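Before we start, here is the structure in question, set down as structure tokens.
Only a single protein chain was left out; the remaining protein chains are all shown in position.
Up next, chain A:
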Amino acid sequence: MSNALSPLPISASPKRKPEEGMDPMSSNKSARLSIVSEKPQQSVAPNPAEPLLTVRGLQKRFGSHEVIKNIDLEVSPGSVTFLIGPSGGGKSTVLRCMNFLETPSAGEITFAGERLCHTEKGRLHRASDAVLRRARAQMPMVFQHFNLFAHRTALENVIEGPILVLGRPREQAVADGRELLRRVGLLERADAYPAQLSGGQKQRVAIARAVAMEPRLILFDEPTSALDPELVAGVLDTIRSLADENRTMVVVSHEMAFARRLADRVHFVADGVIAESGSPDEIFDAPKNERLKQFIRSILH
């Protein structure tokens, strides 16, 4: 399986280069799939240190159940952020609030220089649907259960967004889509329906579908949790190859070895707050928080 994951031709630049172009409108026209960093970019970027995504004071309750109590988070361009923590701690909810699959109860979210929501006098103001949709198109999500469109082939799943949302000509979307499927090792399965694919193959199609949006940020919600153990490595390899391209990612995962290798920053989420943050070394080798220590012990066997 891993022979298919040939090194990606994308980016010759070293890891973790800050992303250019903070203007949310600018990303589509120049950032073709495979030439992201070839062009010398006029510096549109106001400040390379400015985070791509900022979450401030995020709260989310379902009815009277307060799931996210207060979360602050920054994601800098080109970085890989991991969220770890016990089940039910609110990791998925944080991700789903970032792209507004769930509407936060309170807080402020800024993405690519654009404010998606803020709270004023206790009321949440959200940006227009058009703004939210444009933001979502630039931070697609990869789901635990793949969520592929069941009536579309692998290739059709990948080209749906580029054609419908980005307005790409069909031919170009197909060519790009096939290239992406080749890179995730599934070119020969391009015409298979999801029901004909293994879980690992489905997830790699789902990743290709996200990457096809030429996103500025990719959200992963436990991308390998629903997979048979022997299929996990292929999906992790695919995600690693994305990190090697300097892509900005937020990943919820319990794959600790993977997190150690990839993460720039790890947040431990429990009971709706970030109980501890740090580099992978700090979090895994020198945890301070009691619950984090306990959590790490529990996942080590």
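To be clear about the criterion, a contact is a pair of C-beta atoms (placed from the backbone, for glycine too) under 8 Å apart; a residue touches a chain by one contact, two chains touch by 3 or more; residues count from 1.
Throughout what follows, contacts and distances are computed from a predicted model.
In the listed set "ABC transmembrane type-1 domain-containing protein", "Sarcosine oxidase subunit delta", "ABC transporter permease" or "Cell division ATP-binding protein FtsE", the entry agreeing with the UniProt name of the missing subunit chain is "ABC transmembrane type-1 domain-containing protein".
Checked against the full complex, the one of A:Leu124, A:Val165 or A:Leu187 touching the unshown chain is A:Val165. Among the residues A:Leu73, A:Val94, A:Leu116 or A:Ala137, only A:Ala137 touches the chain that is left out of the figure. Listed residues A:Asn99, A:Thr224 or A:Thr248: the one in touch with the omitted chain is A:Asn99. Hidden from this view is one chain, which touches chain A at 99, 101, 129, 133-134, 136-138, 140-141, 143, 145-152, 160-161, 164-165, 193-196, 206, 209-210, 213, 219.
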